[in-house]
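Note that this complex is displayed minus one protein chain, with the remaining chains in position.
Lettered A, B, C and D in written order, each chain numbered from 1.
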Amino acid sequence: MLRVEAAEKSFDGFKAVNRANLVVEEGAIVAVIGPNGAGKTTLFNLIAGIHKPDTGKILFQGENICGLAPYDICRRGIARAFQIANIFHRLTVFENVQVSVLSQQRKSGVLFRPAQNLAVEETNSILASTGLLNKARRVAGTLSHGDQRILEMAIALGSQPRLLILDEPTAGMSPEETTVTMELVKHLSQARGLTILFCEHDMDIVFSVAQSIMVMQHGQTIIQGEPEEVRQNEQVQEAYLGGALSLSKETSDA
Amino acid sequence: MLEVDGIHTYYGLSHILFGVSLRVEKGQIVCLLGRNGAGKTTTMKSIIGLVRPKQGTIRFKGDEVVGKAPYTLARKGIGYVPDERKIFADLTVGENLEIAERKARNGVGWDRARVYEVFPVLKTIESRRGGYLSGGEQRMLAIGRALMGNPEFLILDEPMEGLAPLMVRLIEEQILRLRETGLTVLMTEQNVASALRLSDHSYVIDDGHIRFQGTVEELKANDEVRRKYLLV
Amino acid sequence: MKGKLLTLSVLVLIVGMLLAACAPAAPATTPTSVPATPPSKSAVPTPAASVPATSLGRNIKVGIVDTYSGPPAAFGNEALKGFELALKEINKTGVLGAKIEYAKRDEKFAPDVALSMAKELVLQEKVDVLVGTINSASSLAISGYAKEQKVPFIVWTAKSEKITGANGHRYVFSTSENTAMAGKAGAQGLAKKPYVKYWIAGDDYEYGHALAESAWNNLKKLKPDVQLLGQTWWKTGEPDLAPFLTQIMAAKPDAVILATGGAGMTNALKAAKSTGMSDRIPIWIHTATDYSVLKPLGANAPEGVMGTMDYHFYYPDTPDNKAFVKAFQDAYGTPPGFPAYHAYNTAYFIADAFKKAGSLDKEKFIDALEGLKIKSPTGEVEMRACDHQAVLPMYLGVTKKTSQYDFPIATDIVALQGKDIMPSCDDIKKARGQ
Amino acid sequence: MGRNGECGVFLAFSAHPSLLIRESQRMELTLNLDALSSQLVIGLSRTMILFIVSAGLSFVLGVLRVPNVAHGSLYMIGAFTAYTIMAALGNNLAGFWLALLLAPLVVALVGLIVERGLLSHLYQREHLMLILFTFAIGLILNDLVKFAWGAEYRSVMPPEILEGSLTLFGLAIPRYNLFLLVSGPIVAVGLWLFATKTKIGKISRAAAVDRDMVGVLGINVSWVFAASFVIGCYLAGLGGALVAPTLSITLGMDHTVIIETFLIVTIGGLGNIWGAMIGSLIFGVGQSMGLLILPQYAVVFPYAAVVIVLLLRPTGLLKSVW
Partner (left out) sequence: MFKGIVGSRWRLPIAAVSAALIFAPLIIPVFWIYILTLIFVTALLAISLNLVLGYGGIYQFHHAVFYGIGAYTTALILTKTSLPMWVGFGAGPLVAAASGLIIGWFCVRLTKLYFGMLQISLGSLVWIIVSRAYSITGGDNGIHDIPVPTLLGSSNGVYYFTLIIFMVSLVVMYLIVKSPFGCTLQATRDNPQRCEAVGINVRRHQLAAIGIAAFFAGVAGVLFVGLERSVFPGLLFWVFSLEVFVMCLLGGWFTFAGPIVGAAVVVALRTSVSIYTDYWTLVLGVILILLIFFLPEGVMGFLLKRLEPRPIEEGRPLADVAG
């Protein structure tokens, strides 16, 4: 479904992404891992069209989407939830999701019909499935951090994507929230057949949810494969876990 | 030296810290561990005064410091190295150090020459602009810059983040050397291994709550905490 | 806490200054009370006592709309002084037993504000006559409103020829000279000189263009062989005119027609002096010989600049003019400038017209004003009946330093009679499309 | 700020009857080398005034992120104060130098009061609120100038040695313009030395990028801001004092300068002082050169220049701190 081939991107001479490769199959849950600063977020920005890669190709359903505007990429079916809560602070929770749903339904330009009567069902169903329904009237800026992150994901779902990109979906969440969130992600994948690409620090989550894992370091793809394959790869252990080799062994034993 | 007692901090309306408490004794290296977004940086910013906790107290050398401007805290002897690369991009390395220089109260203080002794690399790039440094160079410069204010107490927010292993080793060595000069250090880290090698005492923060505190040995022994709140 | 205190004290300071600024106006009467105290520090002390029964029944109320803020405020204030002086004299004897009082409003050189203020004066203050303003656009806007409301409106400073020309009507009058007259006067002066190659330059707005057009068209008529080498227009308020003048000098014209006024005039004269243009090339500027322009420049003012002017406090050297200048000087400490002269005349036009009309009826007032002659400090001035334009002489002179004043004055003055420099009544009819 | 805008119109857009262009013969003479060089000198001297004023604006924009709409009013106060000093001491060199020295200081003092008393409490607000605030300050200052000096036109002369014109290349160039030509670079060099050689200059450059971090280094940012604002005001006052002898000092002189300097600062890159220099050059020299070629269109130049520059480089010519 999505294919990144040898993408490169530099900022002021610093190569944030350097020959990254990624394959995401339809319906799969794919994780990207790597130390802080490895270029995961930049890679996602390239896919979402926020930056244009210097070289390389990004193919979505066989079509090169390099250089398309973000809104165009979204309309092709890629939605993205951001690492930091990237919501509409002055709008209500309902409106936050509604904006996205309306955009997906191509109704953003409708002038003379009250928005509050449009796309209500779709919006509510997304709010319900993310557990935000009882907070629908709240102004988004007043939500807790965890709720903002969930709202973030709900906005992404509003565009009815085929591929959902999640940037550290559980960062800053409590273990309970994390569990709920990852259950939601799995549910979305199974019930809606959504393809999911995410990056995450929490190895437990990565290894329990992802069907395929791509490891990045210094902007480069080290390996992409099934969890077990990745876990066994020495290069990954060396690179990703740095000097903490002994500890990581402990973990995998446990 | 530093006592943080039950602070609650908000960004706008979102509640980040929920009653965080921690203590740092003179001469210690204390480490605050936690994942991305757990509240480490907010704790550091609350201490240095960049955000003001709504509740709770922070005492430094016995004085209440909540609500004080960051510059007064710096003058009281707190040095701060932020996690983002907050090097002044328009200024050269030398200028970055120069503006931070302050006369030491007891005579022998830090000056540029002494910082260059600790980080010889910086001397070779003295006239390069901050914006053109690599990540490791920026990190060294940030630490050097904090030292120029002659702190008694140094706050390091993720000093190893994004650094190559070799660089991590170098920074670790320097931190240990600094401790020998009598400096007290509070650092945050995601890289558990590195943090544990350095510190005397550790706290684990998650979701704005302190979930664990104890010596390094205790943390090493506590598998559950490590698995639950850290990445390992 | 300390910061808060400081903030508070600064705010208090500001409020204090605010009150100080308003203070002179504080005793202003409520809009309905009849003897309206002019809201100005230097206002005429109009007796507050009620007026004895008169043939008019009540006092005459004049509404002034003029600019009292921004650069043109200098003219607004000057006109007000002349008007006040005249009222003081008129009210000594009264007009048919009544007095003339006034209310003034600042139009901020903005026509929309001018309209609001005119409407306030007509609808709230119920003034009998509107007068004003320095701004031609405002004058034209008020003129339209005056026509609609059938209220007489006398323009006393604005110089657009449209006011009594193309846009003229029964309810608008002008006691000031206009661009058509000034240009014609200048042309008559220039036609007598040997210059052939001209350059035109000036403030790029209506006044500048209209003046230059009038001067040039009249000059062409009087002296068909003149040539125009080129033109330069700068935006009004352009601070430094030196680059413009050096560019003109490079073209080496025989003479330059400079169409500028107000603050721009001072800038132009300064640049003419500093670039040496005034020494090399003859320049004609309308109002260059105005004392209010030359006074601030003092010794810095260029000599040898030709100027046309509608009023000089030192010319004509008649007893009437001397008396006027002395009265003005005693009251305000400075000799009168041209706005004061026109406003002074306006007051007498109003007083005499009401005397002639014998009633407060506006239509009768207008009938009385048409063709009315008053005795001005410089001689008799007539309000021409066909276009409601005051017939004023124009004085052509050259700036020169004298021992008498510490600034140059106009010398070699030639007086051009009003009837010779005004458009004919037929021309006016044509312009109005009648 | 009043609305004295109806003044100021340019461009031979359509035929005003007086624009008898057909009659005028285009003068090949105007394009000779003499004219060119003398226009250049005068254009450059105009650049200097623009630079001094807009550098102050840019400095405040860069360090404090405050779009100071009252900057023009401060410039006007500088000119009026210089007038008062020069008029009091007569037309002599001492009065001139004293005015150049004191007038900017007076303006700086006004700036200090505004900053300490009011502005320093507002740095956390949105830019729009800061625009509103400085707009209000401008309104107040303008009326205070009217209150203090009245509405009459004022004029001062340059001291005698700077009066009149020098003949260079066969063309007269006012001496005062030559003096300005020298003063601009002095200010530029002074600013450069300040920004690169003094500690407070370096700190202010650092504060432009990250004010929080400067505070963390033990520097009282509040005073750095105050100092920066005062320097900005000083430059506005200096510009006003320098320009005073070349024009008539009137109410409303803030108007043209505020719009021009804002445009200059924008095309140069907000907050970039060297950008302000380039912008001033474009405005000053561009306009006086444009006069030689297309005298009719010279005054449309500033706006056209901004449109062209911003369409090609949406954030100004040089790097902006915004």
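Here is the rule we use: contacts are C-beta pairs under 8 Å (C-beta built on N, C-alpha and C of every residue); 3 or more make two chains touch, one makes a residue touch a chain.
Since the model is a prediction, treat every value here as computed from it, not as a measurement.
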Task: Residue in contact with the excluded chain [from D:78, D:111, D:201 or D:316] - done: D:316
Task: Residue of D:82, D:263, D:292 or D:318 in touch with the missing chain, whole complex considered - done: D:263
Task: Among A:18, A:83 or A:159, residue touching the chain not depicted - done: A:159
Open item on the list: Given that one chain is not shown, which residue among C:68, C:83, C:216 or C:354 touches it?
Closed with: C:68
Task: subunit C, residues in touch with the chain not shown (by the definition above) - done: 7, 11, 14-15, 17-18, 21-22, 24-26, 28, 31, 39, 68-69, 103, 105-106, 110-113, 115-117, 119-120, 123-124, 136-137, 140-141, 143-145, 147-148, 160, 162, 167, 204-206, 209
Task: Footprint left on subunit A by the chain that the document does not show - done: 48-50, 69-71, 74-75, 79-80, 82, 86-91, 95-96, 98-100, 102-104, 107-119, 137-139, 142, 144-147, 155-156, 158-159, 174-177, 180
Task: Hidden partner chain, residues of subunit D it touches - done: 1-3, 5-7, 9-17, 67, 69, 118, 121-122, 125, 127-129, 131-133, 135-140, 142-144, 146-147, 255, 259, 262-263, 266, 270, 300, 302-304, 306-307, 310-311, 314-316, 322
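The rule is simple: only the chains that are shown with their structure count from here on.
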Task: Chain centre separation (subunit B, subunit D; CA means) in Å - done: 45
Task: subunit B and subunit C: spacing of chain centres that average the CA atoms, whole Å - done: 73
- [ ] Averaged over CA atoms, how far is the centre of subunit C from the centre of subunit D? Could you give it in whole Å?
- [x] 32
TODO: Check each residue of subunit C and list the ones that touch at least two other chains.
DONE: none
Task: Of all residues in subunit B, the ones touching two or more other chains - done: none
Open item on the list: Is the chain-to-chain touch network here best called a line, a ring, a star, complete, or other?
Closed with: line
Open item on the list: For this structure, enumerate the chain pairs that meet the touch criterion.
Closed with: A-B, B-D, C-D
Task: Partner subunit C, residues of subunit D touching it in the complex - done: 2-4, 6-12, 16-21, 23-27, 29-30, 32, 34-35, 38-39, 42-43, 45-46, 49, 91, 113-114, 116-118, 120-121, 140, 143-144, 146-147, 150-155, 157, 163-165, 171-177, 243, 246-248, 250-253, 255-257, 287-288, 291-292, 295-296, 298-299
- [ ] Mind listing the subunit B positions that touch subunit A in their complex?
- [x] 12-16, 35-38, 131-132, 134-135, 158, 161-162, 165, 168-169, 190-194, 206-207, 223, 227-228, 231-232
Open item on the list: Please output the residues of subunit A touching subunit B within their complex, sorted ascending.
Closed with: 12-14, 35-37, 141-146, 148, 168, 171-175, 201-204, 241-244, 246-248, 250-251, 254
